[in-house]
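Incomplete set of chains, arranged as in the complex.
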Amino acid sequence: MKDIVPDLRVEQIKRLASSGKRLDGRGLEQFRDIEIQKNVLGSAEGSARIKLGKTDIIVGIKVGMGQPYSNKPDHGMLATSVELKPIAHHSFDQNTTKPMSIEISRVVDRGIRESGMIDLKSLCLESGKKCWMVNLDIMVLDFDGNLIDASTIGSLIALSGTNVPASNFGMGKDFSLPIGDMPVSTTFVKIGEHILIDPTGVEEAVADARLTITTDASGNLRAMQKGLSGALYYEDVTKAIEHSIKTGKDIREIIQRRD
Amino acid sequence: MDNVQLIDDNGKRNDGRGPEDLRPIKIEAGVLNNADGSAYIEWGKNKIIVGVYGPREMHQKHLQKPDRAIVQVNYSMASFSVDERKRPGQGRRELEISKILSEALERSIISNKYPRTSIDVFIEVLEANAGTRCAGLTAASVAMADAGIPMTGLIASCASGKVDGQVVLDLDKLEDNTGDADLPVGYIPLTDEVVLLQMDGHLTPQEFDKAFGLAKNACVEIHQLQRDALTKKYSQDPDEDNGEDQAGEEVVSE
């Protein structure tokens, strides 16, 4: 996403958008194909590989034991990280991608946490002393935009297939991670006048503003994040919310069909 | 999310405010000598100082933009700004906030005037009580104006949210910790642009509309305080620039 995109390309994207089209043939409100593989790794307690167009990520979950945070003594712990490794794009290197990876992981984490999808209270073993610690690690293998949505979808898939290895720790039988209502994020960019869902790498590179909206099964808002140094108008936001609720439903169906 | 009652039977919040009231806000421009621009804000119990340097040559060449200035915010919580001492060094939360505030401020400057330069904004949170990103952004915009950087408009910023199931303005720490939702908004009244928008918690689309409207109206009010602070600074005799709180002054001489 650090590519220098020539002005001509920007003009082309805008011209296409004016007639409702995009470089890869999609409509402005059309999500890319989502390819899902579940439980792809034997070493992880949960895992998934997700391809969103040419964006390709792998999510691995390790569950261990830890000590609850002092301000949440009755909760288990969830830690989310996104690694934008240099394998995924020629412009990625450890130093420059750090703010980007932190923002993505925090937005993904916020959606999962705020939706109450994981009942963290049920993961406390002894108040203030001992709890289950869920490490959700997202590795980007190939980058073509919209990492927030790819990561969210991958995380939902991986979490919903996660086994808590209680027997390894002498804590009784293994059990499935208790999963509730799932949050689904959809991300938009604004380019010129136009709002495009699920942006590719090139679209993100030329975008003025980005907006992520995370909704729950009831169509309510759970998390939002504006990014990039352009502005949105209120109408842009309400339009995006409307699309997000609609598209979120479709994505949720795909995820759950796979269970 | 715990069973604390945050709004009493008379509709008053824990600090006596009504649902649509802001906490008291005090803004002062031009409070530092070395910085090219600066501002100090007290917002409820939040105390934040902002210094701006630039536009100046960007040291890291690979981050230079050939056609414009970039804004680099460093938002930082002092170790003594919170109840449990914060360990030194920028944590992940501070890095995320620095990023989104950089992006918001970049929108408000006329950036093509200073190619290859950086405008460095240091937001030092001295005391924190919820809402520091909005207060910091509000003060940073004043500090950038104080530095004489050409802007399309001042950014005012304020959060709204939901508490006890009710949409309210400007959550304090207790409300933020135990409330239902938080919605920080950064807004340029002059251009009607939204430059910062985050949300977490639980809002119906209708609640979002109401909360957004509250925050936007508050931003208009805050914008006036920003203008007042700048007017006060620039109508002062320059020699008295740092004359605030002269009561505390002592003199040692031989």
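Chains here go by letter, A and B, matching the order in which they are written, and residues are numbered from 1 within each.
As a working rule, a residue touches a chain if its C-beta (ideal position, glycine included) is under 8 Å from a C-beta of that chain, and two chains touch if they have at least 3 such contacts.
Source: prediction; values computed, not measured.
This file describes a complex whose protein chains occur as A x3, B x3.
Quick note on the criterion: only the chains that are shown with their structure count from here on.
Once the centre of each chain is set as its mean CA position, subunit A and subunit B turn out to be 28 Å apart.
By the touch criterion stated above, subunit B contacts subunit A in their complex at residues 62, 71, 84, 92-93, 95-96, 98-100, 102-104, 106-107, 183, 188, 191-205, 208-209, 212, 216.
Chain contact summary for the complex, subunit A toward subunit B: residues 70, 96, 98-99, 102-103, 105-106, 110, 114, 211, 216, 219-234, 236-238, 241, 245.
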